[in-house]
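Down below is the structure, laid out as structure tokens.
All protein chains of the complex are present and in place, except for one that has been dropped.
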Amino acid sequence: MAVAELSQQGIIARKPRSLLSDSVNRLKKNKLAMVSMMFLLLMVLAAFPFASLFTSGDFAKQDLMANSALPQWVESTAIGRVVFSIIMPNNYENYVRYSDQFPLGADDLGRDLWTRTIYGARISLSIAVVASTVSLIIGTIYGLISGYIGGTVDNVMMRVVDFLYGFPFIVVVILLQTYFKALAKHGAEGSIGQVMVNLNNAMGGMFFLFIAIGLINWLGMARIARGQALSIRKKEYVDAAKAVGAVDTRIIFRHILPNILGPLIVMETLQIPGYIFLEAFLSFIGLGVNPPTPSWGIMISEAAPAVRSYPNQLLPPALALTFTTLAFNFLGDGLRDAFDPKMKE
Amino acid sequence: MSDNNKAETLMKIKDLKMYFPITQGIIIQKHVGDIKAVDGLSFDIQRGETLGLVGESGCGKSTTGRAILQLYKPTAGSVIFEGEDITTIRGESLRKMRRRMQMIFQDPYASLNPRMTVGNIVAEPLEVHKIGGNAKERREKVKDLLNVVGLNPYFINRYPHEFSGGQRQRIGVARALALNPDFIVCDEPISALDVSIQAQVINLLEDLQQEFGLTYLFIAHDLSVVRHISDRIAVMYLGKIVELTDRYTLYANPLHPYTQALLSAVPIPDPVADAKRQRVILEGDVPSPANPPKGCNFCTRCPKAFDPCFETEPEFKEHEPGHWAACHLYQA
Partner (left out) sequence: MFSKKTLLFVAIFAMLALIAAQCGAAPTPETITVVETVIVEKEGETVTVVETVEVEKIVEKEVEVVKTVEVEVPAAAPMDERVTLDWNFSTEPPTLDPSQASDTTSVDIINNLFVGLTQFDPVSGEVIPALASDWSVSDDGLEWTFNLRQDIPWVHYDPSTGETSQAIDDEGNPRFVNANDVVYGARRTVNPDTASDYAYVTYIIKNALELNTGEDADGNPTELTLEDLGVEAVDDWTVKFTLENPAGYFPAIAGMWVVKPMPEWAIDKWNVKWTEAGLIDTSGPYMLGEWIHGGSLQMLKNPLWVNADDVQIEVINGLMIVEASTAFALYENNELDTVEVPSTEIDRVKADPVLSADFYSAPDVCTYYYGFVQTKPPMDDVRVRRAFSAAIDRQSLIDNVTKGGQYPASTFAPPGIFGAPEPGTLGQGYDADLAKASLQEFLDEKGMTIDEFNAEYGITLGHNTSEGHAKIAAAIQQMWNDTLGTDVQVENQEWKVYLKSINADSPVEDTYHIYRLGWCADYPDENNWVHEVFNSQVGSNRLRRNCADPNCDDTTGPDAFDDLTTAAGQEQDPAKRIELYAQAEDMLAGEMAAYAPIYHYTIVRVTKPYLTRNYPPLGGQDFYNWKVDQDAKKAAQGM
């Protein structure tokens, strides 16, 4: 007893540390991850509550007379001229027009690129949150059940996943999007289809995109969740819980879920850039959000044809997309390092 | 140990079998064989005693413990606890029965959920069975339990990774004690601990047995520890008990050649005597439990094997009062 007491003295002064708080502490030390998190936080604030404060607030407003205009500061400041002489074609001063309405210039329909980029973040960030949440919830529940029950149930459930995995991913998303859009035309008044279509239109086409991306991406998550559940359910603390008489739901939610959630969230964070790119890609090929709702993918697809005359129009959405996906990647890496027990000092 | 004579049987295990199926096929799984981890065990456990269960790794000791506690559903046989066969009960009544029987696990690092505080871990049995009053009362009870196992109740909010191995094992003990069980399976509770800590835990278990009148099934591969703590000892080989007797008889007069070999490997704290001792070195490996040999399980490695050993399985018989063995050498 005395020995035990002594060894306890060392830790008695410390506050209790859960694994979570340990991980958070490690994350705080990762500068890149913290900067990324700040960036994303700012982005969320800028895109959602404060978007109308420092933009014109109307992303669809066209000033056709000012189509493809460069911002006034390019002409009036030396640095503007220097920067744009690098970006733009040689003789750009001969054909561009300037306008002081737009901080970053206007697109080819005279819409404010700055406003559209900020509002475009709504799509990308919503995709990041909703698609990953949908896929996390479906995937985790499916994988948990499969892995915990095991045996024939596991076998059948995983073959279903394998089967779905066999479909080419992009094709399935395109099919789903096309199907949803067809629903718009066939849905009877007041039917579920019609309600969904109305919701989709109200959200500028985002709703079906969420469903399509979320419905497909849970597969990978289900596999990981199942693998984790399989390994956790063999742990002795699960046996201990069974020995004290805990029921299955308690074991799943108190013992298995908390222990697999960390890795799953990390995995999901690392997938977010993929979702953002997928949205951009789908919008680029015309299966994403409905115009004039801006998304970075649509903006890029609109600016790409003009890239030889107005490369400046491509930069705001492209840079926003790049930095956001990078930030999610860095954050995901940081989370993985922080939550991976093997990295523990 | 004064009341040994009363010898009330707490638990009666009859012909307990635990087979794990071997399957083939990806979608349609075909049953192609069994791993016979436990293959027909019969023994009694008396109230208040400590029954030691020894054997090599993989001989089915831990499986036996788990099968008795119904953590695995036994393939065949019965476990009669106070007159009731607990292999046949399920659901809620089984859950109730679990209050009477607990387990202390081998690996104190794996047996505590790293995402739960000590308080929650120890309180879990109380929560599951909805006993111990409200949350506050439960907390007091948990603190008491921590005190009992020699931990500072101040640590109630800490997480398992903040403790040493010995301390963690104490937490495991506290959890097992929370429901006031009659019977505890100690599954190699000290083999993962430093030698210096082992004695503390053994002493704690002994103290608790006296204090609460517990019955232990003490599983170990270390004969010297088992000899220290056990009243009776059962020796297992390849899913079967080969010898069962009280600890003095076992060490003084081992009947089964396997027991003899095991005992000859235990070091004795006298270098001179140790050097003079005749060692029985076993040849070969333990056969696969999926495909045990015909006749006596031990015949492939037994230095004294003779014809019947390869033909028929020896009967597990009482050769002397309280001394059981399964060996053809003593069948006649």
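Each chain carries a letter (A and B) given by its place in the written order, and its residues are counted from 1.
As a working rule, a contact is a pair of C-beta atoms (placed from the backbone, for glycine too) under 8 Å apart; a residue touches a chain by one contact, two chains touch by 3 or more.
Because the structure is predicted, anything quoted here is derived from the model rather than measured.
Hidden chain, full complex: it touches shown chains A. The residue from A:Q62, A:N155 or A:N329 that touches the chain not shown here is A:Q62. Hidden from this view is one chain, which touches subunit A at 60-62, 64-65, 67-68, 89, 91-92, 94-96, 108-110, 181-182, 184-186, 197-198, 201, 284, 286, 290-292, 300-302, 304-310, 314, 318.
Everything below uses one rule, namely that only the chains that are shown with their structure count from here on.
Per-chain Cα centroids separate subunit A from subunit B by 51 Å. Listing the residues of subunit B that touch subunit A in their complex gives 26-27, 29, 66, 69, 71, 94-96, 98-99, 101-103, 105-107, 110-117, 124-125, 128-129, 150-152, 154-155, 157-159, 161-162, 164, 166-167, 170, 172, 175, 178-179, 196, 200. Looking at the complex, you find that subunit A touches subunit B at residues 1, 3-5, 7-8, 11-12, 14, 16-20, 152, 155, 159, 235-237, 239-247, 250, 254-255, 258-259.
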